[in-house]
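Each remark here refers to the structure printed beneath this line.
Only a single protein chain was left out; the remaining protein chains are all shown in position.
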Amino acid sequence: MNFSHSIARRHAVGFGCLAAAGLFALLPTEARAALDAEAHFVLNSFSFLVWGVLVMWMCAGFTMLESGSVRTKNASVICLKNIGLYSIAGLTFYLVGYNLMYVGVEDGGWVGSFAFLYGTSADEIALLDGREEATAAVVENGQAVMSDWFFQMVFVATTASIVSGALAERVKLWSFFVFITVLTALIYPIIGAWTWGGGWLSALGFQDFAGSTIVHSTGGWAALAGALVVGPRKGKFREGGEVRSTPPSNVPVVTLGVFILWLGWFGFNGGSQLALSGAADAVAVSNVLANTNLAAAAGVMAAIILSRPILGRIDLLAGLNGAIAGLVAITAGPDIVDHYWAVVIGAVGGALCVAGLKAMERLRIDDVVGAVPAHLFAGVWGTLAVCIAAGGDPLVQIAGIAAIGVFVFGASMATWLVIDRTMGARISPTVEALGQDIAELGVEAYPEFVLMPETDD
Amino acid sequence: MNFSHSIARRHAVGFGCLAAAGLFALLPTEARAALDAEAHFVLNSFSFLVWGVLVMWMCAGFTMLESGSVRTKNASVICLKNIGLYSIAGLTFYLVGYNLMYVGVEDGGWVGSFAFLYGTSADEIALLDGREEATAAVVENGQAVMSDWFFQMVFVATTASIVSGALAERVKLWSFFVFITVLTALIYPIIGAWTWGGGWLSALGFQDFAGSTIVHSTGGWAALAGALVVGPRKGKFREGGEVRSTPPSNVPVVTLGVFILWLGWFGFNGGSQLALSGAADAVAVSNVLANTNLAAAAGVMAAIILSRPILGRIDLLAGLNGAIAGLVAITAGPDIVDHYWAVVIGAVGGALCVAGLKAMERLRIDDVVGAVPAHLFAGVWGTLAVCIAAGGDPLVQIAGIAAIGVFVFGASMATWLVIDRTMGARISPTVEALGQDIAELGVEAYPEFVLMPETDD
Partner (left out) sequence: MNFSHSIARRHAVGFGCLAAAGLFALLPTEARAALDAEAHFVLNSFSFLVWGVLVMWMCAGFTMLESGSVRTKNASVICLKNIGLYSIAGLTFYLVGYNLMYVGVEDGGWVGSFAFLYGTSADEIALLDGREEATAAVVENGQAVMSDWFFQMVFVATTASIVSGALAERVKLWSFFVFITVLTALIYPIIGAWTWGGGWLSALGFQDFAGSTIVHSTGGWAALAGALVVGPRKGKFREGGEVRSTPPSNVPVVTLGVFILWLGWFGFNGGSQLALSGAADAVAVSNVLANTNLAAAAGVMAAIILSRPILGRIDLLAGLNGAIAGLVAITAGPDIVDHYWAVVIGAVGGALCVAGLKAMERLRIDDVVGAVPAHLFAGVWGTLAVCIAAGGDPLVQIAGIAAIGVFVFGASMATWLVIDRTMGARISPTVEALGQDIAELGVEAYPEFVLMPETDD
């Protein structure tokens, strides 16, 4: 299990070293380099782990957001789907995903290795066994092998989390798990190989710092394909265009979910600097966190203010989705140095999300938590906004958005259709009426509470 | 956007360097200094970000505490107020707050710069562009410009969070947002300039390590002014002195909020060492976290034990508020080296809070979550306790408490009165009876759950 691997997901290669060079010239060259390398290795690894832990926390955020958004009769199943998808993502990325995405991707290539299992390197094992001569080889990797794996693994899980919310209340539990397995083992790692893995989109110069497109649009496309295949919840869209309101069943829990996501995003974007090797990295990560917060704050305020004219009222849920859309939008370029662009990008993301919620209703596509507007629409906007705020090539950005969109939507649609024809994607009308909690699990989310009888109003 | 700025908020200036000097004398001087500076820069910046993320998490804690404490009919609006105030604080502190508090405050002065926008420095931009000769200038700042901004920004948000709880269930949404804008853009930055910004209270020697007075009493005074202007909830205080009990609607969510605050406080106090530049900083931060935990634990136990004689029963909510009061009390001096003082300071804080809850009822001031006892009373106590435990000047401490109290209470009262005369501070009796959730948002917090009919009992 000792693969060499290349990480193209790196926007500031060598900054630390360059920066250090100026100052450290005062030290004997070899001493400086040696000191540098091991200290940087420790800091890179430790920061990957700390940021990765925050990203893992986002899965709890999605779970709370979704379990508070669905009707109470489906709140237990959505919890199970979420802890299941995080588990599946962690296992598949160990079994095949990481290799497919990062190991042995040729320059400009399409896909990595089809080998099974990933793990700590032979040099690292030697070092752990006390063979100190392995240190130089270990340190040359830049960070501990599994610290990088851990950080990348939680990203896959984020992609998968986006899908569960959109399809809540009507997709079968095991069908959902099968789709998540395909998404995390194949679909995401393949487009990941094109980009962060060093493949053809990376060679073209596609820019997506922490994954507005690679993670969030991917999740959004996969969710959209699923939503089209399983169809809307019964009663959501009436004859004549009327849309039934489906308010969240537990607003404080939804709000908690959004705060968790916001917090986790600091790891998501901050860790995507991929290093803490010197002053330049420290500066970049600090700018990233500040911009991330500014964009989210602007997304909230834009969504709250615009919800009045667009949706007819000041809207908490629009505000909460505005935070997420602002965060998704800044994710492609959170390292910009003109911070007012973060405010603009986040505000436009929030506005787009509110408009997108309306558009989805017009298109009669049922997306329980607004995952498509928040992750796909804002993700596309963020990936384009990099051109405005930081000077990327618009054509390359559009090419990347389109290529990833076509592949992910197509592969997801094919997977959902196969699932639908074989095991069935959608629960039966009886299960839907009873609720998945009772019918599939036998565990209600709030069994002691008296609930309103459901009406067909 | 390249301002020079001074940070007076620093209790252990040069400790790292001093400490290092002893050992590092073995290295050639220039080499040592160079190594020192960049490594310290990275560690200072990274620790600012990690601690700052924990402090951001406190906003989620306040949100949970408050949304579980209010009646269900106002639980959605309090969520919106909280995500809104965090967003507003983040934007105003970028637009004007940081400059007003930290940039160009004269020694012993009253206020900083009125310039707009704050951001990464020209040197940092040069370094990010690969101009390595900028490293020395960047590193001389001590930490990345925006890592400090991020850490200070989350403190403003904490101050604002304190207000929302006290005024819950009766203050208008947009009026609240207007007040928060004034508080975070002007009131807090001005008293911040007097103290951490290096102004006149700092020159006098006022000691407030992480903000018992600067953050918590400020929030408490602002909340108290608001509570006096908007008045108590209808039915809270009866003719003849009877006080209507208003129990929290969701106790587990309140408890979660307190645990979140406790956790976030490790960042709040730990990060206020403002550096991780050597052994002395590491020792100080470790003492800070240990003392913070001891004070909170003592606050809980004191409040639980005293709640029986004072309130007539063992009281969970007193215990939870005791944790907060213990944390607030230790915040002015969490770096004390005699840890038993942390136990004493926290226990007295918890006791004061229980007594304060009773006193507020006697004074017929309605403070929904006990923000004034927990943040203002315990904050004053903690700021005085520094004199006992660590030898500060009592007169200076009293002067600081009084000056900040007078200014914050006066400015807040004026702001609330202007708001009340113009847009109105308080919701109408109809909205109050219906609940803000339905009347202002159209979104109930728990729409599927059957709730008790409200009685006028």
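Per-chain residue numbering starts at 1, and chain names A and B are given in the order in which the chains are listed.
Here is the rule we go by: a contact is a pair of C-beta atoms (placed from the backbone, for glycine too) under 8 Å apart; a residue touches a chain by one contact, two chains touch by 3 or more.
As the structure is a prediction and not an experimental result, all values here were calculated from the model.
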Seminar exercise, completed: Per the whole complex, from A:Tyr94, A:Trp110, A:Tyr340 or A:Phe407 the residue touching the absent chain is A:Tyr94
Problem set entry | Contact with the hidden chain (one of B:Cys59, B:Ile260 or B:Leu306) | B:Ile260
Seminar exercise, completed: Missing-chain contacts on chain B, rising order, are 12, 15, 18-24, 26-27, 35, 39, 43, 47, 50, 54, 71-72, 247-252, 255-256, 258-260, 262-263, 266-267, 270, 276, 278-287, 289-290, 293-294, 296-298, 300-301, 304, 313-317, 319-320, 323, 335, 337-340, 343, 446, 449-452
Exercise. For chain A, which residues lie in contact with the unshown chain of the complex?
Worked result: 1, 28, 30-31, 34-35, 37-39, 41-42, 45-46, 48-50, 52-53, 56-57, 59-60, 63-64, 67-68, 75-77, 79-80, 82-84, 86-88, 90-91, 94, 117-120, 124-125, 127-128, 130, 132-133, 135-136, 138-139, 143-147, 149-150, 153, 173, 250, 253, 256, 440-450
